[in-house]
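Missing here is one protein chain; the remaining ones are kept as they sit in the complex.
When the chains are written out, they are named A, B and C in that same order, and each has its own residue count from 1.
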Amino acid sequence: MAKLRVEKVSKKFGPKKVLEDISFEVEEGSFTTLLGPPSAGKTTLLRIIAGVEHPDKGRIFLDDEDITDLPPKDRNVALVYQTFALYPHMKVYDNIASPLKARKLPPDEIRKKIEEISEFLNIHHLLDRYPRELSGGEKQRVAIARAMVKEARIYLFDEPLTNLDYKLREAARTELKRMSKALKATILYATPDPIDALALSDKVHILFEGKLLQSGAPREVHDLPNNLNVARVFSYPTINLIDADLEMKNGKVTLKTPFVSIDLPTYCTSTLAEGRYLLAIRPHDLHIVFEEDRSLTNVFKARLLLTYIIGSETIAHVEANGVRLTLHLPYIYRVGEVRDVKVFIDANRILLFDANTMERVYP
Amino acid sequence: MKTKTLILVTTLPTLFYLFTWLFYPFIYNIYFSTFYYKLARPELTRFIGIENYVSLFTDPDFYLAARNTVIFILACLGLEFALGLLIALCLSRDFKGIGIFRIFFTLPILLPPISVAIIWRLMIFPEMSLIDFITQTLFNIRINWMAGGFPSYIIVMLIDAWQWAPFIGLILLAGMLGLPPEPVEAARVDGAPPTTVFFRIIIPYLKPIILIALILRFLDLIKLFDPIYAVVTGGGSGIETLSVYIYKRGFKVLDIGYGAAISVIFWIVAFIAANLIVRRFKEYLV
Amino acid sequence: MTNITLENVTHIYDKRVKAVDDLNITFPHGKLSAILGPSGCGKTTAMRIIAGLLHPTYGKVYFDQKDVTDLPPEKRNVAMVFQFPVVYSIMTVYENLAFPLRVKKLSKDQIDKEVKRVAEFLGIQQFLHLKPVGLPADLKQKIALGRAMIKQADVLILDEPLTNIDPSARFELREKILEVKRETGATILYVTHDQAEALTLADLIAVMKDGKILQFASPEDVYNHPANTFIAWFLGNPGMNLLKGTLESKDYKTYVELEGIRIELPATISTEILDRISTNEVIFGIRPEQIEVSLESKPNYIYAKVSIVEDTGMLRIATLNIGNLEIKVKTEKFLREGQDVYIRFPAQYIKLFDKDGNIIYG
Partner (left out) sequence: MKINGWKIATVIAFILLTIWTLIPIYYSFITAFKSRIEITYWPPTLIPKEFTMQYWFIIWFDRPTIAYYRNTVIASLISTLIALAFSMPTAYTCARFNFKNRSDVLFTILTFRFLPPAAVVLPIYVFLRQLALIDTPISLGLIYGAINIPIGVWVLRSYIIEIPPELEESYMIDGYSRLRAFLNITLPLIRPGLVAVSLIILALSWGEFLFASILTTSPAGKTLPVGISEYMGGEWGYEWNKIMAATFYAIIPIIIAFIAIRKHLARGLTFGIVR
């Protein structure tokens, strides 16, 4: 177990900047997520930490030891690949034994360690098989076993859930969480999935187009993104973005959108000027109103186009005065055809971003 | 940095070795070609400048060899493609026992070309051959395939086609079996009968592979040597290709200077052809 | 308008693998039927048999009354969209769309008119002159959809059409598929492994597993009244909690006993169940979102300890421990790991399955 420090790392592939001046730390024993869309540079960063790629600039430290120029074999890190990278010509046992054999441990000890880890991950019955005889979920567990058996200083995970079908993902995510709690290892986990980041990690770093945009506890970053791109990356389903004009009249601050006007509380808008902003609202902060309630403000009319039912939840696509919005409802809402609905927008959950700098200006 | 060293260490020796055997001789050919140089009479060796080239360009045999090379390339390409397509079509069928036919029909590919030529020499050898017997029985004629002229052209093409049509067949077959099944299935669901599927879907999809097969044959046919050597030996002449002509002038007559001059011209032509064509492969590079 | 009937259809690969096992089903005309199942359940094989790309080892396929088992695909008037978008990369988009009409030998003007109509419908007019190489997958899939709808087939088979499409582009295609359904009135078979697609798009869902159809019913019924434990687990996110237990009767009441926890069943149904089963081993089922969670102790609530919490944005999925039992709940509440909570299983949501997994109550 060790602490990782990445210091001002940059990497170019040809003319393309893949990573720009990345610095962050992963605390000892923490589960840290690197959240970013595909091709944000997550994989490259993990490969640099593992030592199979060399940064153009910057240093990597493990427990204050500079490992930037060490070959991968001397770093004692473990990396679980998205594709699992199991050696196809070796049995599961030999796959897991590989890092132990590299350390030239005596066969007895290797056997003991493999017994332990395979008991823990429930893959004991697979040891004698070849990777091609395993299902996706089994491959994933073997890959994790190969990493875990190593007792590495840091464990790197590169989207280990992406290649699993959604039914397996569900179970695997819970297992992963259970395991990380039991092991108390330092884990750096790269994923494009905001739910992975929320569900699993102690800390999240948002990576976007090679830049580190924001770091913090997952809920904090999720609820208060500093930057529009953070809000986009860290939202499931994708966050709604609406052009909105801010008007100040008679001491009232009003946000005008094509379909609704929202009064903002004045005490926290002192720094805002009039003008155009980008309003962001998460799909689950929009609600369909079924009963007429005159006391409820911030309600607008919309046409419900299509609802998409995910088990017990519903994603509803509506259109309000030419603007398309997505709603995420915690119940099943089935509609046969297009119809009119009333939608409530939770003004306490509104985010405003500057249209030019993309930075958050409210709240 | 370390990667750079690794790349240099792994590529430079290979290039160096290739240059030693296949490029360096070309430079020496240029040098030799400026000499009057007969191995049998080394004492007569002298510098003669471009004289070898002058006589080369007035040498009717050289033009004949060049013309023959072109004729064989075109005729063999056509014949081998037609036959190869037939082979591929037959072998792409799926039934029990197709495996043995896949072996049979492609068997000649790796055989030493000279032994193929010898086998065919037996098949056509005047006065006693199986082919003679067949033509005698069917058409009541016997043809002396080895006497030069038209019959010899034909038999060289047939020999080459016998060995290399299966090669084209094998490549096309690999192409057909490697085609993704979806377009063909989609076309059938779209309502296309099998012949339409073949001409409108399969053949267009195979185009790049057909091109590769033809290019590879083309580049090999430039070098055509073995069947002509075998058929011409002890028989007629007039069907030499450039390779055979160099062999004749260089080693039968031992006229190194003149042979070198032909080699230089030949090397340059082949190099340009290969270089132009080989670049086409770029799109297939992964 | 065509009813598609499969009669005893079985397909065996390599003389060993039963991909499809004695299917008997009628997909009603004009409806969108989803065939839902995990990969390898035989759903694609069944569709290929209906399209005519595969000949079943046994059994018959009927389009209405007509036996089409021996007809090749080109004589069936079916259309199909494949999982990996199939466009003919050798032709322009225009020619792609025109292809099914060309083989029908329609006149040039007719073809032109149809191609333009379909292209406009799908919003791909501006791509007509391009070759489809390098176009994004969703656009390719639109072209494939266009090729399928242009021939106005009686039967439209969609084989996981959205699986390989970027999630953000799926919405539009989903809409188009629903529009195609409204416009053509064809019998649509929609193969998917994704419950959400089936629940959203289908009039009827056929759940398949191991080559067999387990249930063929409306989306509501499949979700709320699963025929067995597999379906109960497969639909929902996460799937239904399934716990082994025993039925016990005492004082005219019926309980399910789950490792020391006793859950009372409504009196109305208890005798009915007891009559139907031979042993009292049952599997108790309830969906995570249907469990009521309270932070304070209340009557009839059971004490549980939170062991794992996974935040999913809108909701939290928590794994709770009740003694040795593990139960998942889905709640809007923010729970902490290690926290004490109290839960209740509302009687109207409780399902009981027999020990082979078939529904007996609920």
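One rule holds in what follows: a contact is a pair of C-beta atoms (placed from the backbone, for glycine too) under 8 Å apart; a residue touches a chain by one contact, two chains touch by 3 or more.
Not measured: the values here are computed from a predicted model.
By the touch rule given at the top, the unshown chain touches A, B in the complete complex. Considering A:Leu34, A:Val77 or A:Leu161, the position touching the chain not shown turns out to be A:Val77 (whole complex). From the set B:Leu56, B:Ala186 or B:Ile222, the residue in touch with the chain omitted from the display is B:Ile222, counting the whole complex.
Looking at B:Leu44, B:Met128 or B:Ile141, the residue that reaches the missing chain in the full complex is B:Met128. In the full complex, subunit B touches the hidden chain at residues 3-4, 6-7, 9-11, 13-15, 17-18, 20-26, 28-29, 32, 39, 86-87, 89-90, 93, 101-115, 118-123, 125, 128-130, 133, 162, 166-167, 170-171, 173-175, 178, 209, 212-213, 216, 219-220, 222-223, 225-226, 229-230, 233-234, 242-244, 246-247, 250-251, 256, 259-260, 263-264, 266-267, 270-271, 273-275, 278-279, 281-282, 284-286. Against the chain not displayed here, subunit A makes contact via residues 47, 50-52, 71-73, 75-79, 81, 83, 85, 87-89, 98-99, 102-103, 146, 150.
To be clear about the criterion, only the chains that are shown with their structure count from here on.
The most distant chain from subunit C, with centres taken as the mean of CA atoms, is B.
For this pair, subunit A with subunit C, the centres built from the Cα atoms lie 27 Å apart.
In terms of their C-alpha centroids, the spacing between subunit A and subunit B amounts to 58 Å. Chain centres here are Cα means. That of subunit B falls 58 Å from that of subunit C.
Contact residues of subunit C toward subunit B in the complex are 51-53, 72-74, 77-80, 82, 84, 86, 88-91, 99-100, 103-104, 144, 147, 151. Interface residues of subunit C, counted against subunit A in their complex, comprise 38-39, 168, 171, 174-175, 178, 193-196, 199-200, 219-220, 223, 234-239, 287-289, 307-308, 310-315, 317, 319, 330, 332.
For subunit A in complex with subunit C, the residues that touch the partner chain are 165-167, 170-171, 173-174, 177-178, 181, 194-195, 198-200, 218-219, 222, 235-236, 238, 282-284, 305-313, 317, 328, 330, 332, 334.
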